[in-house]
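Here is the structure we will look at, set down as structure tokens.
Omission of a single protein chain aside, the complex is shown with its protein chains in their original locations.
What follows is chain A.
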Amino acid sequence: MLEARLEQADLLKKVVDAIKDLVQDCNFDCNDSGLALQAMDNSHVALVSMMLKAESFSPYRCDRNIALGVNLTSLTKVLRAAQNEDILTLKAEDAPDVLNLVFESSGNDRLSEYDLKLMDIDQEHLGIPDTEYAATISMPSTEFRRICVDLMALSESVSIEASKDGVKFSCTGDIGNGAVTLRSHNNVENPELNVDIELSEPVALTFSLKYLVNFCKASGLSKSVKLCLSNEVPLLVEYGLDGGSYLRFYLAPKIGDDE
């Protein structure tokens, strides 16, 4: 059986919020190392990979590998009943029909309990190899979101060019064009605002802005976001979480018909 206690319901809420607009139904794969999720969007051009390590929970107990087939919208509805600061406990049997969620309010002695019906989801798992990316850019997640949102006003896709000068987000649309260039930036006082560019070779790729904006919904999870690019491979957008947990998005680059 599974029993996982999160100090802050906030985490799961944000994770599910970030994923629910990309994936409809998905399996939460529970094993002794933690809670993992891998799912693709309907078009299969984007992939989300989440890992909530056992360390993120206190305590975490999972005797057996359990797949919790969840409709994320439904899960969102249940999670809305939880306050951000509530202690959240996930419970499930070994072959569960329902996922039991308990929200404990630390302030008052309120305890709410929900059972979410589960479903069988036949999902294929893709093996994602560790990749040496040509460019790895770390930046404030808010900054990334702002760039994406701003550029989406002009176009549907953005070209990300990483060079030694910096990383340039540019787009061309019907009403004009725009570009945002970030250089490596080191803020001693506030390291969260650092922009760090690791580059082994220059990369220029085009991506769908809508998807990127979608990924940016996870911005609340982490102050910084890591973009990893390599030619001919999907872009990795990673939001690092505490305790080695992460939320990763992969997006296939647009090839060919650049507008």
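Heads up, the rule we're going with is that a contact is a pair of C-beta atoms (placed from the backbone, for glycine too) under 8 Å apart; a residue touches a chain by one contact, two chains touch by 3 or more; residues count from 1.
By definition in this document, contacts and distances are computed from a predicted model.
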Undepicted complex member, UniProt protein name, chosen from "COP9 signalosome", "Polyglutamylase complex subunit TTLL1 isoform X1", "Ribonuclease H2 subunit B" or "DNA-directed RNA polymerase subunit beta": "Ribonuclease H2 subunit B"
Chain not shown: contacting residue from A:Asn27, A:Ser56, A:Ser208 or A:Ser224: A:Ser208
Touch with the omitted chain, as defined above, among A:Arg5, A:His185, A:Lys223 or A:Lys254: A:Lys254
Where the missing chain touches chain A, by residue: 20-25, 40-47, 71-74, 76, 124-129, 156, 208, 210-211, 214, 217, 233-234, 250-257
